[in-house]
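With one protein chain held back, the other chains of the complex are shown just where they sit.
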Amino acid sequence: MAKVRVQVLHGPNLNLLGTRDPAVYGTTTLAEIDAELARRAKDRGVELRSAQTNLEGELVELIQQAKPWASAIVINPGGYTHTSVAIRDAIDAVGLPTVEVHLSNLHAREPFRQVSVTAAKCIGQICGFGAQSYYLGLDAALAHVESTQRHGQKRQRRR
Amino acid sequence: MAKVRVQVLHGPNLNLLGTRDPAVYGTTTLAEIDAELARRAKDRGVELRSAQTNLEGELVELIQQAKPWASAIVINPGGYTHTSVAIRDAIDAVGLPTVEVHLSNLHAREPFRQVSVTAAKCIGQICGFGAQSYYLGLDAALAHVESTQRHGQKRQRRR
Amino acid sequence: MAKVRVQVLHGPNLNLLGTRDPAVYGTTTLAEIDAELARRAKDRGVELRSAQTNLEGELVELIQQAKPWASAIVINPGGYTHTSVAIRDAIDAVGLPTVEVHLSNLHAREPFRQVSVTAAKCIGQICGFGAQSYYLGLDAALAHVESTQRHGQKRQRRR
Amino acid sequence: MAKVRVQVLHGPNLNLLGTRDPAVYGTTTLAEIDAELARRAKDRGVELRSAQTNLEGELVELIQQAKPWASAIVINPGGYTHTSVAIRDAIDAVGLPTVEVHLSNLHAREPFRQVSVTAAKCIGQICGFGAQSYYLGLDAALAHVESTQRHGQKRQRRR
Amino acid sequence: MAKVRVQVLHGPNLNLLGTRDPAVYGTTTLAEIDAELARRAKDRGVELRSAQTNLEGELVELIQQAKPWASAIVINPGGYTHTSVAIRDAIDAVGLPTVEVHLSNLHAREPFRQVSVTAAKCIGQICGFGAQSYYLGLDAALAHVESTQRHGQKRQRRR
Amino acid sequence: MAKVRVQVLHGPNLNLLGTRDPAVYGTTTLAEIDAELARRAKDRGVELRSAQTNLEGELVELIQQAKPWASAIVINPGGYTHTSVAIRDAIDAVGLPTVEVHLSNLHAREPFRQVSVTAAKCIGQICGFGAQSYYLGLDAALAHVESTQRHGQKRQRRR
Amino acid sequence: MAKVRVQVLHGPNLNLLGTRDPAVYGTTTLAEIDAELARRAKDRGVELRSAQTNLEGELVELIQQAKPWASAIVINPGGYTHTSVAIRDAIDAVGLPTVEVHLSNLHAREPFRQVSVTAAKCIGQICGFGAQSYYLGLDAALAHVESTQRHGQKRQRRR
Amino acid sequence: MAKVRVQVLHGPNLNLLGTRDPAVYGTTTLAEIDAELARRAKDRGVELRSAQTNLEGELVELIQQAKPWASAIVINPGGYTHTSVAIRDAIDAVGLPTVEVHLSNLHAREPFRQVSVTAAKCIGQICGFGAQSYYLGLDAALAHVESTQRHGQKRQRRR
Amino acid sequence: MAKVRVQVLHGPNLNLLGTRDPAVYGTTTLAEIDAELARRAKDRGVELRSAQTNLEGELVELIQQAKPWASAIVINPGGYTHTSVAIRDAIDAVGLPTVEVHLSNLHAREPFRQVSVTAAKCIGQICGFGAQSYYLGLDAALAHVESTQRHGQKRQRRR
Amino acid sequence: MAKVRVQVLHGPNLNLLGTRDPAVYGTTTLAEIDAELARRAKDRGVELRSAQTNLEGELVELIQQAKPWASAIVINPGGYTHTSVAIRDAIDAVGLPTVEVHLSNLHAREPFRQVSVTAAKCIGQICGFGAQSYYLGLDAALAHVESTQRHGQKRQRRR
Amino acid sequence: MAKVRVQVLHGPNLNLLGTRDPAVYGTTTLAEIDAELARRAKDRGVELRSAQTNLEGELVELIQQAKPWASAIVINPGGYTHTSVAIRDAIDAVGLPTVEVHLSNLHAREPFRQVSVTAAKCIGQICGFGAQSYYLGLDAALAHVESTQRHGQKRQRRR
Partner (left out) sequence: MAKVRVQVLHGPNLNLLGTRDPAVYGTTTLAEIDAELARRAKDRGVELRSAQTNLEGELVELIQQAKPWASAIVINPGGYTHTSVAIRDAIDAVGLPTVEVHLSNLHAREPFRQVSVTAAKCIGQICGFGAQSYYLGLDAALAHVESTQRHGQKRQRRR
């Protein structure tokens, strides 16, 4: 069975994690999350890469660059979640199974945060569990990839 | 540390699981999901109960009855997700940490499925991973309860 | 003059009264409210019955069953207030003068609580006074019935 | 050719038929409608069962229970027509050809009655003809079943 | 009892019936539908005329011209259903009982097809049963006319 | 215990009461309502003042002037209910417990009457009971003031 | 036949007429319009009074004061046209036939000027003809009053 | 001074005038209105032509044909008022001063009648005065033409 | 390879081209555009026919009549673009590749011009280039037909 | 260079400043703000007048009265900001450069406070800086007037 | 006559062309499109430069940099079309004639793709013709530039 590889992508302001409004986002830093993700991936024999950017267009490019390497993407598009057709199109175009994660519960915040432009092109969405959202997102991505490999066929992305 | 107990609640039509539109909902039956949840809970020394109902008001009552027993709730409110103020109020009133799960990716279906009336009173929401959504939901609930117990204080529900 | 009879109906989650979010709903229990209503009714020579249910359809049936017995209804449809065409139709169909009451001030909460589907078929609505809303509702219902009897004609419900 | 069986389902407040607002709903009672439907079914060699409930969740269950027995469903979801995702999902899940009927002309009443959440998962909708809506609905269902049987293939429900 | 006469009116593009998108509209031609309607009318001793036009204003005129002759109208306004105030006004002005029919289930198509500007001035609407919609529409119109004649009074159109 | 004082404020067109559309507003005049309010206040040892104005800005000033004198306000803002941010701000600024009353059932009239800009800054709202709305409003205000005095603390206005 | 009397009412900023944006409102002053109206009224044996105010509440009072004297009102509510429920209620309450006039063509300006809260309670509306709108409004009011007197019955205001 | 010529255009269903819903539209026939308009035009030395059509496209053509002949247009676009971009464009393209008239008070009817697509390209709009709306419309058109001629310059249409 | 034939269709008011608002639509007449289209078609060995009509229903019929003759349609539906379901249905029903063109840039005009009801059933849309829009439309249609013929298969219309 | 004169206008409830909700509006009183404005004006050789009113119509009149005297207006329309077409029209009609100021940050409060009906006719808007908003507003007005005088031409108001 | 120069700009994800969803976007790569554009430009003696970027802000800068060099821009803003005020402002600010092109028919896809924020500041828009959209866009730009040069005046951009 092919080596499984996961690309983790962090969107705008996530580099501030642990310093920003801890009541909403917790005190864990992004480096700590990436370390924990790396540890969990290693335990399961999975390769994992992480990247953060504050630029919408760079998220588009990171998604495109994941194409030849990754089996799946775990992405937190941050503030671009609610408006970015470009990221939606990138996820759709590269066709990798993608899991959207958010630290906070979008449904309990400003109304505009309840609309996700990007989630429709992902397998699913996980929100509200702080750093746990990433770990659950990794589990979801891996379960999806394993299930697809087991069935010997690329499970079609749901649109 | 107190015994952890999780109440799993399945809403309308979930009793049909495995027979209904497998392209959208998969072939796993509800009994299989409940068995897998029970197995996972047992592995982690957690008590778990499951119940399914097609009635909105009975979901309200099952949430109320979980109050004195459960440490957390994992709920799939099914079609009531999008309109039920009564279930929202019940989750809010009993004050148990609650995780909302959905089999399908609500963001990739009819527009009315993207609004969740109930999720704002939950810790978070997981959707799109088929039966995995439940297993991730159990993990999310347990991680939340453990974190709360570790900090020796009831972590406040996010509203 | 005919004996006056009032049916009091409590909707979903009102059985939790006194335990739920006291800052919003106060500390009085439903049993205490029912006892006070009974005491006030008795003082005025009025028969009074109370019932609570968490099921929308049972509220519909309780309204229907009030028809042959009651002179008026005092109802708190709880979370069903904002969506239930079935309860609206039941109030309209039985044709009894009905007073809608709410413990909290709906106008000061989430936007969706400001729309009442049911109130248009009631005589009027009272909200925001905690347990007092029920007592004022009883007074309103009795004043209405007495005025109707005095004028020797069924005062038409306003639509 | 297989015996044809039709399940008729009446939603909330339809038990009041003939007593409620005759200017809108006519004077025929539900028992009379069921008797006439039975007579017509018998004339055509068709089995017919009727049921009425005021509970949304029981409508869901009656639809589910029709699955192994019925060739088609004729349903009047009453006030649940305009909000019930659960009934919509049930109709979709059991996959029986379903005809939605309404006594009154929904297009000539309150604006909220013009949206049907359930009709999209039915074959079609008939409204405005009083008790006749049911008889026409039975004809529509039978014509559909016969046409399907004639073509020796389950005609796909239109979505 | 006066001779019953029914005017059938077909709106834009219905002349293409049988050639247009058979998956949605079936393979029956308009001539076949008109022939079947004529046969059914004759069987019941009813006069029936049919006309088709692609022009909104000609539908207005055909409705006006039906006034002195017809007992009822069966109309499929096609694409004009969703915007034509002129046809709505014509139906309202001539005051003949009118049944609106559609081949396809409007509720299962584009959102703009779920609004009918014309149906509010008709007795009722039937949609989704292919050519059967016309036959059911004829039955509905005749049942209405017979019921009106039996009660010896022009049954008022519902608005 | 401090002397309780209530300021009653009547908005635009209420000076016409008893002459305007009696089917909607009843035949009682404003003078009769004020007399009855005065009588009821006197019976309970409460001081009461009434004022009517047709000017939005004068309502603002009457609310401001009530500040140093009154324990509570009972207000019917009439047509300004649905648009006046200035009255909302005045109620909010003076901080007196305020009860909003309306003669007619706003929920059964034009859609624009169902939005109250002012009610969110009041304790609650009472509508639909004709002159009784004022008497119930007085009772609600007094019950609120008494409850606040009993608890020896200014009960916080709900926002 | 009774003496005909017309009350002309000018709303906010109309006192600036002739000085304000002549490209939109023309160069005629309000005094000139009132003089021309007086001349035309006198020619037809009609009494006419004019008043201008910048205060919404004073327009309400001027409408109320017209009641015992006037046969009809010609009103330009200016900027209050688009929001004033109080003026709408005043027109409705006094029950005098009222003609709404506007100097500019509301349909060719900002979108918010196309909604008139007040016109629904008037006989009709005339807009776009500069000072002529007033003269046409006077003609419309007189034609209405004469027609009503001729038919010896108060023609009911249209709602 | 050039001879003044006015083209009067009647839209759909106006040929039914006097027969249609007299409570809303009065008992005067279209022929009577045209005769009265002709009489008034003749009295003022003005040429006047009238035409009625039920077809939107024919209204477009009648507007175009008025161009070389008429000084002004008085038009009642009937049901096309609320949707016809084609008529709006025709009025705009020919550039003749145009007065829009309506028999009924559009502001007091269904909400969709309050939007006029065509009025923005006219000088102004007159509605609610029955047949008088036409006579006032003629006066408005003539006053406009005379004022333009007096100022020796084509007064620009207001957009 | 089959002879290529293109039907050009001009909607309402396009017969006025060159006379109407030259700042928006230019000074070229429709005859000049048709001549230029004919010249270009001839150069490429393509048959071309043009037709103009101001009637929505005639556009429907012209589309239908193109079916047996044309390889493609170039259409400017003018003011009907924004509302005509009938034209949309006609384009959809005949199934010919259709290019929608507009002289002006719809995105830079009134908001209602930005919605095209018809474009969704065309291959694509070209707007803003004056007469050039037609010439580009012809090029687009021909490129599409040639590409389809080259691939020896009817390229499916995009919906 | 002409003497510069500034009219400061305070709208409803601003007389309560310093007593009302200090967390939102600060503790400075209106008298203190007026004194500081006067001091600053004097320092710059500018005449300054202040006025406060709770009445919308009086704000209209104060704006009109500023016309012959003032070089500019600094206005806080308070609660009328969000609805007053009359104030908008007054600012537009007198044509004086006007600066709109608000103590609180409107963008961080209720959604309805983010729409300003009046600001479109002002030079600009300043909000969120407490009493400083007025001082900045004075600076903005003076800078505008000086710039206009320097260029020896009335700078056109932006619409 | 000055040398004509065209800047072609490709927005986000267009670098994936030929690999992404060929059913929607075709199999031609971006390099092939650029080569074809270059060939066509060369044939017509026109200079042409192409650039692609996935970053919104870089599109802004590429538009700005085109200013001193280019005679016109052909741009496909991709997913930024529907939200980017910054790109709209850039097109507006540099003032070069700009043609917006899209490969797919935006009107046949998700509703949010039918709104173009950028097109209002372009000459026009071409969508739906795959790679042909670019070639038609080049033709449109060149025709525009030539026409402008012929008339010896910078044709004003339409807003």
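So that you can tell them apart, the chains are marked A, B, C, D, E, F, G, H, I, J and K in the order they are listed, and the count of residues begins at 1 in each.
The rule is simple: contacts are C-beta pairs under 8 Å (C-beta built on N, C-alpha and C of every residue); 3 or more make two chains touch, one makes a residue touch a chain.
Being a predicted model, the structure only gives us computed values, none of them experimental.
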Which displayed chains the unshown chain touches: A, J, K
Among A:15, A:29 or A:114, the residue in touch with the chain that has been omitted: A:15
Contacting the left-out chain in the complete assembly, out of A:7, A:53, A:105 or A:118: A:53
Residue numbers in chain K that touch the chain omitted from display: 55-58, 60-61, 64, 83-90, 92-94, 117
Chain J residues that touch the omitted chain in the full complex: 24, 104-105, 107-108, 114-116, 119-129, 132-133, 135-136, 139-140, 143-144, 158-159
Absent-chain interface as seen on chain A, which is shown: 11-13, 15-16, 19-21, 53-58, 78-83, 112-113
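In this text, only the chains that are shown with their structure count from here on.
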Repeated interface matching A-B, over half of the contact pairs identical, chosen among C-D, F-J or C-F: C-F
Cα superposition of chain F on its sequence copy chain I - rotation in ° rounded to nearest 5: 180
Pair with more cross-chain C-beta pairs in contact, given C-D and G-H: G-H
Distance from chain J to chain H - Cα centre to Cα centre, in angstrom: 45
Between chain J and chain D, distance of the C-alpha-averaged centres to the nearest whole Å: 64
Gap in Å, rounded to a whole number, between the CA centres of chain J and chain G: 32
Shared interface positions of chain C, touching two or more other chains: 55-58, 83
Pairs of chains found to touch, sorted by chain label: A-B, A-K, B-C, B-D, C-D, C-F, D-E, E-H, E-I, F-G, F-J, G-H, G-J, H-I, I-K
